[in-house]
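Following: one structure in structure tokens, then a few remarks.
Shown here: the complex without one of its protein chains, the others still in place.
Let's turn to subunit A:
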Amino acid sequence: MHSFGHRANAVATFAVTILAAMCFAASFSDNFNTPTPTASVKILNINWFQKEANGNDEVSMTLNISADLSSLFTWNTKQVFVFVAAEYETPQNALNQGSNLKGKEFNLTMHWHIMPKTGKMFADKIVMTGYRLPEQYR
């Protein structure tokens, strides 16, 4: 009962169990964090707005994005992946149907995905409404 093999087995099992419990606890502690992020996006300039050869519209704009995401970070956060997406509706109600967008209203949504050092991954977003594409192509 006290051979080297038995002792090594007991130590290894105990170590793995403790490690798993710690990872679970670290991930669980992320639930106690209440994030209060802020974001604001201003369109500085519409660079171009054209109809492409394949029928879709293409728009290039310069944005001024200011955001405070520091409340998303906990001691268990490794990386936060942030991006801004433009979303709009069309009569056929399909997402991201990219043609005939003159004068269209759209939302800019800032999404973030939290990648932890260990455990559960969270994702959330802020929706900012009230943006509009220009009436004419340019």
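Operating definition for what follows: a contact is a pair of C-beta atoms (placed from the backbone, for glycine too) under 8 Å apart; a residue touches a chain by one contact, two chains touch by 3 or more; residues count from 1.
Just so it is clear, contacts and distances are computed from a predicted model.
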Choices "Signal peptidase complex catalytic subunit SEC11", "Nuclear cap-binding protein subunit 1", "Histidine-containing phosphotransfer protein" or "AP-2 complex subunit alpha" - which one is the UniProt name of the chain not shown: "Signal peptidase complex catalytic subunit SEC11"
Using the document's contact rule, name the residues of subunit A that touch the chain not shown here. 23, 27, 78-79, 81, 83, 85, 92-97, 111, 113, 115-121, 123
